[in-house]
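Omission of a single protein chain aside, the complex is shown with its protein chains in their original locations.
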Amino acid sequence: MTTATARLLGTTLLTLAAGAAAAQEELNALVWCDHTDPKLIEPFEEEHDVTVNLREYEGTGAALALLEQSRPGDWDVLVIDGIDVFRAVEAGILAPLPEDELPEADFFPEVVMKENNSADGVTYAVTEKFGYNTISYNAEAVDPADMQDLSTVWSEKYAGRLTIYDYYLPVMGLAALSAGIDTAAIGETDLDAIGTVMSEMRGAAASVGGVVASQTALATGEVDIVVGGGEWLTAVLAEEQPELTWTIPDQGAVRWSQSIGVLADSEKPDLALEFVKYIVSPEGQARLATSSCFWGMPANAKAGEHLTDAQKEVLRWDEQDAYLANSQLYPAPDTDLDIAMQDLWLETLQQ
Amino acid sequence: MRALPWLYLAAGFLFIYLPVGVLVLFSFQEGTLPVPPFEGPSLRWYAGVLSDDDLTAALLNSVLVALGQGAVAVTLGFLAAYGLARHVVPGTVFLRALLIAPLTVSYLIVGLGLLIVVQRAGLGLSLWTAGIGHVVINLPICFAIIYASMGAQQQTAERAARDLGAGEIDVIRLVTVPMLAPAILAAYFLSVTLSWDEFIIAFLLTRFDVTLPVEIWSMLRSGLSPRLNAIGSVVFLVSVTAVVAAELLIFRRRR
Partner (left out) sequence: MSNRRDSLKGWGFAAPALLWTTAFFVVPFVVMAAMSLATLDGRTLIWGLHADNYLELAEKRYLWRAVLVSLEITATVTVLSVVLAYPLAWIIAFRVPARWQRLALLLAILPFWTSYVVRSYAWLLVLAREGVVNQTLMTLGIIAEPVTLANTRIATVTGFVHFFVMLLTLTIYANLVQLSPNYRRAAMDLGANAFQTFRHVILPLTLPGIATGAFLTFVLCIGDYITPQILGGNTELTVPQVIMVQLGRRADFPLASALAIVLMGLVTLAYLGAARWLRIDRL
């Protein structure tokens, strides 16, 4: 081997070694798409000198399925619908969180939701964001007064002009509300009534789509109404298209809330906890509230200090009391009812 | 009436280029939505795409996987084609059918099967598992192309070399491979192309390090913007350049 080759080999080996030593610690998080905004993640990455790997999912079932298919230690942080935390706790997936280190005293009281986020007095998750699955619409294309009554929304008048957000829980919750059934009280016997409403909805719908598909359809004028939409859908588009707005109808709307927790199998529990604390801190909350995929109200009221007036307007900060009062939580079915609801959803989609 | 074929040709090309044209046009969109009216032109989306770390990482991963799995597929395919074409193997019809079989199975099924096995075995998903899946779908193509090219001409040359005292490995190295170079290169090129743009197997079998189609898919899921147009146009440009280069450098020589 010539000296030149030896030198080259030596430098390469040294660089590789140095590279390996400097390899950053990684944190793996399973999240909704609003956590992937770099302006939310980068400050944390820089401060702790780590890389945060994010995997998005849409729908709790998808997250739980993914976790089941992974090995222990694959994931560190989980963002999950508030109403489904109990499922994760039952499956033994989440690790307990130290209550005293979380700023829940600064939260909007209605969204602390201790009953959802803890079991047997142990806190497993903390609410990080909330909002509403209700009716989003194009104010220039439809009559806003019609949007106040759920049954008019998906009536003949707007046939072909609406899209349905592709998440069965909140949309079936809305169907239940329009049939006069409380979401918390949904049982097997209510499925017929809900199914009838779903068929009406489907009859009037042009399509069914996830977060981006619904945004696209509304933004490009393919549809004028999104059933299951809300501020989370239209806030992102509000700047360029102020005619896209939302409302909570008289029958009420469904309130979504996201909780964040640390996974029991995580190999980096301390770092994971730091991440959770960052997300619920006022600055983290403000960034999460206005992140690129969808907006929503921050759980921590102190985040208001870091939001601009314009942003608060879009989020309708001052009207939250009324909204909170007129909204109900997601349906929380047990396993059998859940499967029945999912089947009903797919059946009505395929008419 | 005489112009009918040309009209049809023109209409055909119009249809074929419609989405590409719209894609490229709205990649220069000034506003945030890639739909008419066209405002612009602006290069902001290209700037965004080229500075997106996730995208460049995914692009690199795609290239690595495509080139790597192509090499494996072509090597295995060549060896198998040589073995079955130049030696008398009982049950050769069955073996050929076995090697070709994956061609008739949808990619989704190939990916699903591998996913189940990898999970049952407790192994992790990565670019390697995706690469393995890609070799599975490309091996039959490489085998078929090279097998079909093994004709009498090569056999004669090989026999001549044998008569002159060359061992089998030398014959392969010095006679077979060079003579089959166009077929081997065509097979390699085709495998790389298929792997480069393959979605479902890569989607099922990777975790955080993803390939470009998977990354584009998550872009589609997490933000509507002309960014997608920009990356599509970039991919198109890169691929077209590669194809033209391959055409000029590799395939022209055959003439």
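Letters A and B mark the chains as written, and numbering starts fresh at 1 in each.
Methods note: a residue touches a chain if its C-beta (ideal position, glycine included) is under 8 Å from a C-beta of that chain, and two chains touch if they have at least 3 such contacts.
Keep in mind that this is a model prediction, so the values were computed, not measured.
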Which of A:L102, A:V208 or A:A272 contacts the chain that the document leaves out: A:V208
Residue of B:L60, B:L108, B:L123 or B:A245 in touch with the missing chain, whole complex considered: B:L108
Missing-partner contacts on chain A, residue numbers: 57, 59, 61-62, 64-65, 68-69, 91, 160, 166, 202, 205-209, 213, 216-217, 220-222, 335, 339, 342-343, 346-347, 349-350
Contact footprint on chain B, counting only the chain that is left out: 5-6, 8-9, 12-13, 15-20, 22-23, 26, 34-36, 75-77, 79-80, 82-84, 86-90, 92, 95-110, 112-114, 116-117, 120, 132-133, 135-136, 139, 143-145, 147-148, 168, 193, 197, 199-200, 204, 212-213, 216-217, 220, 228-229, 231-233, 235-236, 239-240, 243, 247
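Just so we're on the same page, only the chains that are shown with their structure count from here on.
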Inter-centroid spacing, chain B versus chain A (mean Cα positions, whole Å): 36
Complex contact set, residues of chain A against chain B: 28, 33, 36, 53, 55-56, 58, 69, 71, 74, 210-212, 215-216, 219-220, 240, 292-293
Contact footprint of chain A on chain B as seen in their complex: 31-33, 35, 119, 122, 124, 207-208, 218, 220-224
